[in-house]
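A protein chain is absent from this complex, but the other protein chains hold their places.
Naming follows writing order (A, B and C), and every chain is counted from residue 1.
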Amino acid sequence: MLHFDSDYMEGAHPLILQKLSETNLIQTSGYGTDDYCASARAKIRTACHCPDAEVHFLVGGTQTNATVIKALLRSYEGVFAADTGHISQHEAGAIEAGGHKVLTLPHHFGKISAAQVENAMEAFHSDENHDHMVQPGMVYISHPTEYGTLYTKDELEALSAVCRKYHLPLFLDGARLGYGLAAAQTDVTLEVLAQNCDVFYIGGTKVGAMFGEAVVIPNPGLIPHFFTLIKQQGALLAKGRILGIQFDVLFTDNLYETIAGHALKMADKLKKGFSEKGYPFYMKTPTNQQFVILTKEEMERISSFATFCFWENLADGRTVVRFATSWATKEEDIDQLLARI
Amino acid sequence: MLHFDSDYMEGAHPLILQKLSETNLIQTSGYGTDDYCASARAKIRTACHCPDAEVHFLVGGTQTNATVIKALLRSYEGVFAADTGHISQHEAGAIEAGGHKVLTLPHHFGKISAAQVENAMEAFHSDENHDHMVQPGMVYISHPTEYGTLYTKDELEALSAVCRKYHLPLFLDGARLGYGLAAAQTDVTLEVLAQNCDVFYIGGTKVGAMFGEAVVIPNPGLIPHFFTLIKQQGALLAKGRILGIQFDVLFTDNLYETIAGHALKMADKLKKGFSEKGYPFYMKTPTNQQFVILTKEEMERISSFATFCFWENLADGRTVVRFATSWATKEEDIDQLLARI
Amino acid sequence: MLHFDSDYMEGAHPLILQKLSETNLIQTSGYGTDDYCASARAKIRTACHCPDAEVHFLVGGTQTNATVIKALLRSYEGVFAADTGHISQHEAGAIEAGGHKVLTLPHHFGKISAAQVENAMEAFHSDENHDHMVQPGMVYISHPTEYGTLYTKDELEALSAVCRKYHLPLFLDGARLGYGLAAAQTDVTLEVLAQNCDVFYIGGTKVGAMFGEAVVIPNPGLIPHFFTLIKQQGALLAKGRILGIQFDVLFTDNLYETIAGHALKMADKLKKGFSEKGYPFYMKTPTNQQFVILTKEEMERISSFATFCFWENLADGRTVVRFATSWATKEEDIDQLLARI
Partner (left out) sequence: MLHFDSDYMEGAHPLILQKLSETNLIQTSGYGTDDYCASARAKIRTACHCPDAEVHFLVGGTQTNATVIKALLRSYEGVFAADTGHISQHEAGAIEAGGHKVLTLPHHFGKISAAQVENAMEAFHSDENHDHMVQPGMVYISHPTEYGTLYTKDELEALSAVCRKYHLPLFLDGARLGYGLAAAQTDVTLEVLAQNCDVFYIGGTKVGAMFGEAVVIPNPGLIPHFFTLIKQQGALLAKGRILGIQFDVLFTDNLYETIAGHALKMADKLKKGFSEKGYPFYMKTPTNQQFVILTKEEMERISSFATFCFWENLADGRTVVRFATSWATKEEDIDQLLARI
């Protein structure tokens, strides 16, 4: 069986395991105060061209979203997000459990625009009952989105401008960020993110790490007592070094983007292969998730030798499915898949 | 410098790293649905003599406490705990952030007794205003406690009996459980825990794993939708296999207790060495944490070559400090320490 | 100036003030344990043909919604509601502050249907990721709705059936219930509500009381420790008698429906008057809220002598506005309004 269900089906990049082994019996202090974390932070700051940034390491995406959003909002505030956003749909109510409403905006292939935020703010302030309503307090976006799409630098700058106009911190969920940074025609770099986001994170779990998300706060001190908040959320790893080591490896010799680039090459090959065989696409994306439309017969046939992710039923009886590549995808698996579809 | 600050200063037991490497590129499904998790669960059930138990893997202790306690309580309920309990003091308000009061009882070297719980319940019910007060909803204990002490089987059975009498689930925090199970004269086994606790967990972070806590629910179905609660709490690891592999190794060939036993041997040696040199103890414990009383001069001198944990100032100007051993403590470090104190 | 902004612009029905004065210096115990509350509860049980019902008195609508919903849901659950529902829009995030997501369904003039709930439940259970999502835990409806519309008995029974099928408690917000019960062609009575709802409330604030909502739980014991939950929510009035007295008066000699009936007569007259003058309606409702469409010129002109509530801008530049009558509306005010529009 060939597996294309998701980008978190393997362990970690071998260099990470190697470094974990090499350092295993060295004793360090806990909770992220060790030298590996310090080194990883320094490398991330350099990569972001943001020497003053705070960098915090958390374990997973839902946890990071819940922790950051709770940290940024006051109790009377909610968070704008695409209706398809991970926090809107797939986090089991983690944001609401923290006391906050997700204020959904209709997505355009996973994205929301500066104009949507501006219009929503104007509508809010012109509503004479707005004091009886949740106050918009921040904006959440993901890059790549749930649909594998990417913002352009212009789009991010426009979002950032409207956010600053309305004093809404802009928070970018980068659970799959590597696959965005490595995309062929993107003009969005870590530096661009550091200039436009108030908080963003660099996803490790789906891009080569066993687990881990590196939260970057370009303007240090934006969130007072964030360490305590991380602890309260149950997101503080006792052996913080395990996170530090992983990100230190990922940010050495550009490994993070290099391995993401591999996933994109595999995705391109897959895209090309399906296209050549005449399969229609729901959406061709510049990243590692590809959305193909299959008939019922095709679904059944391909399912016999490959796994993938159900996405959506179309009105005509066909189905949208997602094939995901990753840093670990083997070219021979792509070849076999394409040979048999 | 010799390090005795805590039991989480190294990475993981080498067999764990070895297994992580061996399995690294095998593809599995996520969120704990993989075969490694299944195998680990089976071994834990066997070790607990509890073939029907639910076993869930979470990442860390504070997270596990917050998730289980929120799952067991209704919104009008609080949790009994020793005033020194980890949830009372050192979790940054995680229980309160989940909406619940910690109802503290005075500890006896970290422990609380069945009689204390019974008296507290009687006092509560005899208070004519008790409908205006937080309802006691469960009991939290730790084993070993924050003070390295252990419950006896009799004490646990008595606690369990009073808990059942008052319909209070009994939850045991086993962040350092291995060091309790391996203690010389304990009669508390995993089977005893499974018989007396409604929920307990087997700590990995401090006993050989990189991280991870295995939550055991002897009576399956006690907590409906616990998976969703884990997700909501940000405690669900995408690559659940990383937890499964670690616990699978720890529960193969009795590794968990074996390596905990090493820590206890090292603690015994340390205890004996300090005693022979005439150092008074605040408390000699049967586990891996030892509490020595130092004068100011001794503090400064020993600090020059060893690290340890400040515990408490005494009225006479002396200080209680904690030396912790672990599965990874090297005997030569103990020897060096004892040679120089 | 003539006022039709809302149905809470006056104090209380004079009989309520009279009874408050008569009983003022009689001493009673607090927190709803007095004889006036007991009497009011008995009368409400009789009116509901539900001799075993629990009846609790709370102060206001948002508070009641937040308290009941928090009481009925477990932490992994959310509440279905119309996207226009009061809890969705106008309670400043009170439900989310309690930890729960509002799962919105598209409204039909303020209503949702049994079919919508059934479809949503089927979609939820057929989603392979539903364990990562908020579990639907109850259904919230209002009667009359935000749009002044009413459910029929058949619609309520269908909703109730689907709710019972999926173990979703059905909660009915009756902030304006009197205006629903008194409607000309409704077949929904208090008895029908008691048979079909798991919890509902009889709104006092908008129907003759100074304030107060009477929560009815037909199946006693459904919510354990509801008293404590009310206290926790800050919704327990020390002088509970003030609520008991008001509902005792409202449920004596059918006052509640009688005064609501007056509001409906006034609404009918208003409706007829606007119609005769050719004003188009956005919606003619059977209750005390009427939605008229005004041109910009009409808006300005009528605003010079009457107040009303902005509802919505239409694409063609016209505006929907709401005129609300109440138990206190004076017929001469209606006459003056109609004479001048």
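In the analysis below, a residue touches a chain if its C-beta (ideal position, glycine included) is under 8 Å from a C-beta of that chain, and two chains touch if they have at least 3 such contacts.
Keep in mind that what you see is a predicted model, and the values were worked out from it rather than measured.
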Listed residues C:Ala235, C:Ile259, C:Val320 or C:Ile334, member touching the removed chain: C:Ala235
Listed residues A:Pro51, A:Pro106, A:Pro224 or A:Gly278, member touching the removed chain: A:Pro224
Of B:Gly85, B:Gly99, B:Gly204 or B:Gly261, the one touching the omitted chain in the full complex: B:Gly99
Missing-chain contacts mapped onto chain A: 70-71, 74-76, 99, 131-133, 135, 224-225, 227-229, 231-232
Where the unshown chain meets chain B, residue by residue: 75-76, 78, 89-93, 95-97, 99-102, 128-129, 131-134, 310
Missing-chain contacts mapped onto chain C: 3, 5-6, 8-12, 14, 17, 20-21, 23-30, 59-67, 91-94, 97, 205-206, 210-211, 228-229, 231-239, 241-242, 328
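Going forward, only the chains that are shown with their structure count from here on.
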Geometric centre distance via CA averages, chain C-chain A, whole Å: 42
Distance between the centres, which are taken as Cα means, of chain B and chain A, whole angstrom: 33
Per-residue multi-chain contacts in chain C, two or more chains: 75-76, 99, 131-133
